[in-house]
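Every protein chain of the complex appears in place save one, which is left out.
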Amino acid sequence: MLKVEEHSPVTFSADLISRFDEIVSRYPQGKQKSALLPVLHLVQAEYGWLSTQAMDKVAEYLFIQPIEVYEVASFYTMYFLKPQGKFMLEVCRTGPCCLVGAEKILNHLENKLGVKEGEVTPDGLFSFRGVECLAACGYGPVLQIGPEYTFYENLTTESVDQLIEDLKNKS
Amino acid sequence: MSDNKVKVTIDGITVEVENGTTILNAARQIGGDIVPPAMCYYSKLKGSGGKCRTCIVKVSKGSEKDPRPMPKLVASCRTTVMDGMEVQNITSPEVLEARAGVVEILLINHPLDCPVCDQAGECDLQDLGYEHGLQKTRYEFERRTFERIDIGDKIQLHMNRCILCYRCVYTADQLTDGRVHGVLNRGDHSEISTYIEQAIDNDFSGNVIDVCPVGALTDRTFRFKNRVWFTKPVDAHRDCPTCSGKVTLWYKGPDVLRVTARKDQFGEVEEFICNTCRFETKNTSDWTIIEPTKISDTSVIAANHYETLRPLPVIKTNEQLREANKKELEKTIKY
Partner (left out) sequence: MSRKLLLEHINVPGIAGLDVYRQKGGYRAVEKALKTLTPDEVVEEVKKSGLRGRGGAGFPTGMKWSFLAKPEGVARYLVCNADESEPGTFKDRYLMTHIPHALIEGMIVSSYALGANASYIYVRGEMMPQIRILERAIAEAKAAGFLGNNILGTGYNLELYVQPGGGAYICGEETALLESLEGKRGNPRIKPPFPAIAGLYGCPTVVNNVESIAATVPIINDGGEEYAKIGIGRSTGTKLISASGNLVRPGVYEIELGLPVEEFIYSDEYCGGIANGKRLKATVAGGSSVPILPANLSLKLANGEPRLMSYESLAEGGFATGTMLGSGGFIAFDEDQCIVRNTWNFSRFYHHESCGQCSPCREGTGWLEKVLHRLEYGHGKMSDIDLLVDVAKKIEGNTICPLGDAAAWPVGSAIRHFRDEFEWHVKEPVKSQSVNYGLADYAKPIEKVAEVKTGE
């Protein structure tokens, strides 16, 4: 069972709501539930993760039951049901990337960041995890960082170090 | 043969059924051993079926028009019959092997806690395991475990035992307004949950207990009260403002330990009942007793069910019931 992590109330901004409205307009009348996945992406981009409060608000907005949102949010791997580091480094861990060193990158990240997969560094900046095939097998090893899902290809331990430095400086 | 009837032959037995009938329901019309087991299909729940794969059968002839066999075994609960179709269930070693495989797979993560499970004795998975299972599991890893969840004060969810048949989800969706429980997560981490420990607060929520084929959803008011085979079921009814009021009362001596909906020979409830009937109405005086529930002689519940030496008090005092009880007893003695 999923636990509730936070109880702070959530209010969607007018701008966010107008972006929801545009998404809903893409589907036939009465099929607004189709907007659920894209809307959840927008909410996650805004808050960094999906709290129960945020999901309940989405349910209210789309005229569906909260459980329908939980079912979907917990099915798809891109949605975070608990807070993550500001930068979530998602490294592909599937076959073709492993042939060219993805496991080395994952081990390196664990040592470098000093946290295990799924944990957050004490400064709140970084999390990392292995994810399944990102469909970039020819450019492996690869990692992506949400919410923009910027892609980093042909990783080496050096390029990962550089990336972490750059992200630190950016924040 | 009329236009909307088709002929299908299952394990050599031909039956004429309505067009659009599934293989499983055609087999149920024939009855007996050739009826495929169904763990997830439930005729009263729209959209159910296709998931557990225990009802798989072989279609050796597609139809009179297109006699080609189907390339794979099919879920009989979701495959409609065609005129002239020929189906093999228990006459196909391939089907029996595949079904044994499904049963083995259903059991690898299922806790073998039947001795402490309230469902034991009326559990579809227990029956299947008995019939098809191996003596010993080949699965040598830790079984998946979940925390027990109380869904309100009346229903308990034992997720460890769940086989994800989705019946309770369909029940909640189709019988109650505003479904609050569903399936969370994915793959073998999937679980039935309310996300937050929310009571399923609805007049008909208790029916999820009856549709559950295993002991995942059980009646907290009956929890550990008794083993089902020590209790004696009696059909009864009352004038209920919410539901049909047609129930089965499960007696131990003079006490009603549990109330359930009445179930047919395929283990499906005949009519869904309300929570007041199920949880709140446990005095004999609340009910009009009809007759001792007919129990299949292959069920452990049948054991001593109709014994005349110590009949239930409600039966002892009612001439009509005593007669019915005697008749049923004579029937069982014949076997």
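By written order: A and B. Residues from 1 in each chain.
By our rule, a contact is a pair of C-beta atoms (placed from the backbone, for glycine too) under 8 Å apart; a residue touches a chain by one contact, two chains touch by 3 or more.
These figures come from a predicted structure and were not determined experimentally.
K.L.:
Which candidate, A:Ser51, A:Gln84, A:Ser127 or A:Gln144, sits in contact with the chain we can't see?
P.N.:
Per the contact definition at the top, the residue touching the missing chain is A:Gln144.
K.L.:
Based on the whole complex, identify which of A:Ser18, A:Thr77 or A:Gln162 touches the chain you can't see.
P.N.:
Reading the full complex, the residue touching the unseen chain is A:Thr77.
K.L.:
State which residues belonging to chain A touch the missing partner chain.
P.N.:
Touching the chain left out of view, chain A contributes residues 26, 28, 31, 33-38, 40-41, 62, 64, 68, 71-72, 75-79, 93-96, 98-100, 131-140, 144, 146-151.
K.L.:
Provide the residue numbers of chain B that touch the chain removed from this figure.
P.N.:
Answer for chain B: residues 49-54, 56, 72-73, 75, 78, 98, 101-102, 104-106, 108-109, 138-139, 141, 163-164, 166, 183, 185-190 touch the chain left out.
In this text, only the chains that are shown with their structure count from here on.
K.L.:
Please compute the C-alpha centroid of chain A, do the same for chain B, then give the distance between them in whole Å.
P.N.:
Going by mean C-alpha positions, chain A sits 41 Å from chain B.
K.L.:
How about chain B: which of its residues touch chain A in the complex?
P.N.:
146-147, 149, 159, 178-186, 191, 193-197
K.L.:
Can you tell me which positions in chain A touch chain B when the two form their complex?
P.N.:
Going through chain A, the ones touching chain B are 1-2, 4, 52, 65-68, 70-71, 74-77.
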